[in-house]
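Structure, as structure tokens:
Only one protein chain is missing from this complex, and each of the others stays in its spot.
For chain A:
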Amino acid sequence: MSALALERISAAYGERRVLGPLTLHIARGEKVALVGHSGAGKSTLLDLMFDKQRRDIALLPQNLGLVQTLSVFHNVYMGRLAAHSTLYNLANLIRPLPKEVRRVRQVLESLDMADKLWAPAGELSGGQRQRTAIARALYQPASVLLADEPVSALDGPRAISVMQALNRHFETSVIALHDVELALRHSTRIVGIRDGGIALDRPSEHISAGDLHFLYDVAAPAA
């Protein structure tokens, strides 16, 4: 059974078609890495996937969507807004509930961010902001992750541990990555996007970094 299915979808900005028409099925349990040069349509593809389904999906957009004036705690908690009643949410906004604080702290500890629990998101560094958004996704009760460059602001070892955590936590994931090595290491399937279409779609284990070069070479003919 497919976790996500797109049938002959396409996207256009005004007159200009930027994506598709393409068909893509993602089975449950797959960890898909979307690769391609910037502007190839990875983000658009993620948006379409989200629009198609919406339920049971944790979304991690490139610009994070943090509320600058709220604390890290509240931003992470926002991953569960839909899981609680509004009244509960309001109470937790005004006075953080111990139970939620404990659970959010656990998530933050795994990301080495527990000391920033009460810092306003607006006062964090770029990497810390990204980890806050990652924590929000991890806190969200969903089995599918759609993420756009989730570790772009993190250093090497930390990027690897975050990718591992995301793969452990979500049954199915589609992650756009510009770092080819990272993509190969942390996925079961690679989907290469080029000129708005799928130029490559193979299991990761059969691919080397060299096989992906053509995706980034705009002048070369498509394989």
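FYI, a contact is a pair of C-beta atoms (placed from the backbone, for glycine too) under 8 Å apart; a residue touches a chain by one contact, two chains touch by 3 or more; residues count from 1.
The rule is simple: contacts and distances are computed from a predicted model.
Undergrad: Which protein name, taken from UniProt, belongs to the chain you can't see among "Glutamate synthase domain-containing protein 3", "Cytochrome c nitrite reductase subunit NrfD", "siroheme decarboxylase" or "Phosphonate transport system permease protein"?
TA: "Phosphonate transport system permease protein"
Undergrad: Out of A:I26, A:L59 or A:V151, which is the one that touches the chain we can't see?
TA: Looking across A:I26, A:L59 or A:V151, the contact with the absent chain belongs to A:L59.
Undergrad: Touching residues of chain A against the unshown chain: what are they?
TA: 47, 50-51, 54, 57-59, 61, 63-65, 67-71, 73-74, 78, 81-82, 86, 89-90, 93, 95-96, 98, 101, 114-115, 117-118, 120
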